[in-house]
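The complex appears here minus one protein chain, its other protein chains still in place.
Moving on, here comes chain A:
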Amino acid sequence: MSEFCGNPAAETGEALMPTKPKFDRTRTCVKCKTNSGNLVIRHSVYCRDCFTPLITTKFRQALEPHINHVSTGPRRGALKPSGGLLVAFSGGMGSSVLLDLVHRIYCANVGSDELKGGREHPRRSRVWKRIHVCYVKTSDVFPEINDQTAQIREAVARYEGCEFIPVRVQDAFDRSWWERVSGDAASSSAEIPVDLNDGDSEPIAALKAHLRALPTPTATQSTLSTLTRLLLLYTAHSIGASHLVLGTSLTSLSISLISSISQGGGFVVPQAIQEEWISPFVKRTPETTSWSGEVRLIRPLREVSLKECTAWVWWHQLSVVGKQRVPISERTIGSLTKDFIIGLERDYPSTVSTITKTVGKLAPKGKSGMRCVLCELPTQQSVQGWKARTSIHSFADAPSPADVATSLPIYLCYSCQTTLTSKSSRSTTSLNSGSLSTTSAPDAMDLPTWAAARLAFGVGIGEEQSATTSTSTNETRESRQSLIKSLVGEFLLDH
């Protein structure tokens, strides 16, 4: 009888969720059960000796089942990738650990006498014949940050057998880069009708104009991530790599998932964890089962938290070059999400893992209509129709079917549309005003080369897109009719 819930209004202080003890049971390592523990990982205690095999096992379990084009299980002996490996390297904590693990497992240990098995055992042959390391440089866009290419090159050179490929973020607007990576000379050499602000065709100027046209710092951050991802994917494709690995840790993945969903990326949640990408310029029939240039984007550190990465760096004495912070506002969705998740990891470490595991179970509703021309991720069908029904801001903004059929938004996913048009005090673009149209407009923005090429030659936006266009046009027409009807309804005579 005496048990009752307290009155929150009468209680003083903030009601906080009780924190669990930092570690379960004893200070002894949960794995070897003999050594005294050195590190707490999600309430479990590990000693330094058991920490190294723990991380390498997590790494291999996340990567190796996806090495073969058609999965045949996690057995090392059967690992036969279709192409090479490209390691994305920013110089940050995650990618430093990633490169170290790739080298340690697939280069340094090969041929070691410590390995079990005979001379001809598959374990003694290299899984990847060629390993490339790609760094995307952003310092040309932001004079405030230093060019770290030399330090990055030096860091990569410490790992024998890894070839360094530097890429500049402005290469996304560079036709000569596009000619090198697209492998489609016909489309690249033709005149691509991309509007260039003030007539300056320098890639850096085009990129700056593109970023200037974005409405918010969040959009700038998101666009830089998208450009980096596509630059890496096209680079991987151009060197014949079948796998692209990123140093996204469990913590970074949770941050990017929450951040992406908040920016309208819910439809591509599965791709945010792992992605199978193929250049839209590669001709491939649905019956094709063999490898035809696909790049599998994998995050092998997705089970390894940032704290574990840090401990790895410290205990293996890795030198981290350091990823420089891009000088844009810290009040972006990405930065705020990062602050939240990092704080969460300290107080409730298991919750961060729960985010990734829960999001990993989500599947988008509905079919994908096509791939977005900007980010090349699957696009939900009839995004335009849905937006027209739910977000008419003023009568003047109501799209006409003709606008919808000819403007850029129909080729974009919801997330990219949001990135380009999200409202803020700086927002000047309007989704259906024609300012993002591919036809000449006074304030038209530059597009990355892959987007411009696809729009110019209709690559990958054929039948599926036509269906989408027709659906969205019909839906828009219906929504427009119902809007007009509601406006003039009181003047109509009932029959």
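The working rule: a contact is a pair of C-beta atoms (placed from the backbone, for glycine too) under 8 Å apart; a residue touches a chain by one contact, two chains touch by 3 or more; residues count from 1.
Going forward, contacts and distances are computed from a predicted model.
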Record-based protein name (UniProt) of the chain missing from this complex, from "Large ribosomal subunit protein mL43", "DEKNAAC102282", "GINS subunit domain-containing protein" or "Ubiquitin-related modifier 1": "Ubiquitin-related modifier 1"
Hidden partner chain, touching residue among A:Lys307, A:Arg371 or A:Lys387: A:Lys307
Among A:Leu63, A:Met93, A:Val268 or A:Cys416, residue touching the chain not depicted: A:Met93
Residues belonging to chain A that touch the chain removed from view: 22-23, 27, 36-40, 45, 48, 90-95, 246-249, 251-252, 306-307, 309-311, 313-314, 320, 322-323, 342-343, 345-347
